[in-house]
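Complex shown without one protein chain; remaining protein chains in place.
Now for chain A:
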Amino acid sequence: MKKRIVAVCMILSMTAAVIAGCSNKSGEADNGEKKDSKKGKTISIMASQDWVYDAEMELGKQFEEETGIKVDYQIVPADQYYNLLMTKLNSGEGPDIFGGQSGSFDLVSQYKIQDNAMDLSDQPWVEYYDEFAKEQTSVDGKVYGATFYDTTTDYYIVYNKKLFQENNLEVPKSFSEFESACQTLLDAGITPFYQPVGDGWHHVMWFCEIGGKYEELVPNIVDDLNNNKTTFAETNEFKKVLEQVNGLAQKGYFGDNYLSDEFSDMGTYLGSGEFAMSACKAGAIAEIVAASEGAYTEEDFGFFLYPVLDNDVLNEHPCGPSRFIYSGSENAEEAKQYLEYITKKDSIQSMIDNEPRVENLPYDAGQTPAYSEETEKFLESFDKRGVVFQDSIKYLNPQWMEIGQDMVSMFIEDMTPEQVLKGIDDRRATQAEAAGDEAW
């Protein structure tokens, strides 16, 4: 009898909970509906980690206040982003706005942009959009995306001047000097280089960022690779770079946990003085200083170039994370409104003022850039400049994460540098053949 009473009570309480749940839900829906009809809709923005800064989310809040359109940011871990995005796009379930790396060629081969994104050529911001950025987000003369990333600077090696001075180290001018500096730091109990491999993308820059140096050392390499007249595996310089990077990993210069380290922790680890170097955008120094809790100032950090192959050519990276409106979006007009909002002069200035990693954006809206003295001095110190390989070589950027995975296999001695390069060539061939590229 007692059990029966307990059972009846439980059934009653569960029924009440279900009814209450339904009632609450329908209440929310009603409220939401009323709000929607009064103010607007919700747009979804899907992007990889680190592509949407807090300052942009702040702009999203202001946008909602002004227009009533809510912005739902869906941030995906970097190592899973592209797979997830393409799965969504390929299955016809894309978000209203999706993030993607610009690059006029890759937009077609990687993102099928003509099918997956809307033509934005008639949008007001296109008039003052930087020409190079416009070119890199356009296909057949139609603008498909808005680059919302500081493409005016790139990733460089950031180093802790204090730690270098304490260990009598100079800025390395060659790879052997860099290795020697790493060894000195390691001997002094400092982990030389914060190399986050956990995200799957950061370590690939060692290989791709020195495009200008490759061009200097191997004449016509860009044309030859793009026209399938040579391969990565056939070119000795590529092998040498992989061997050099692998050497750094094997000698312990990346620390013990580099395979699980993540880029988002870079500021913390450099700010703590536990690591002496890493690779980041010029503007990230402010983040490191903030994480150091007063231990360092911006003057305590400087830059030099990726040192592999004794690199002395400044890397330029005109492409960057951009925003595209999904062709199947039911909220296309609201999404266009959002892009128009974030590319206004005030919004751009707000990004520059509030996000240390953004010193400028590729729009001529009358904003004031925020290049630090150190950055300007560094950028002006180079005569030679070259475009990074992920922007200049066909079918390279789309396999960025796969290269990263193969490089990890190299670090753990599962693959040789030759096999990594062959993997790159094979994937390029697969994509080129699938795309019907006549050169393949």
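One rule holds for everything that comes next: a contact is a pair of C-beta atoms (placed from the backbone, for glycine too) under 8 Å apart; a residue touches a chain by one contact, two chains touch by 3 or more; residues count from 1.
The rule is simple: contacts and distances are computed from a predicted model.
UniProt records the chain missing from this view under the protein name "Sugar ABC transporter permease", selected from "PucR C-terminal helix-turn-helix domain-containing protein", "Sugar ABC transporter permease", "Beta sliding clamp" or "Putative zinc-finger domain-containing protein".
The residue touching the chain not shown here, chosen from A:N90, A:N236, A:T297 or A:S381, is A:N90. Among A:G200, A:G271 or A:P417, only A:G200 touches the chain that is left out of the view. Seen from chain A, the chain kept out of the figure touches residues 79-80, 82-87, 90, 109, 112, 198, 200, 256-257, 259-260, 398, 402, 405-406, 408-412, 414-415, 430-431, 434-436.
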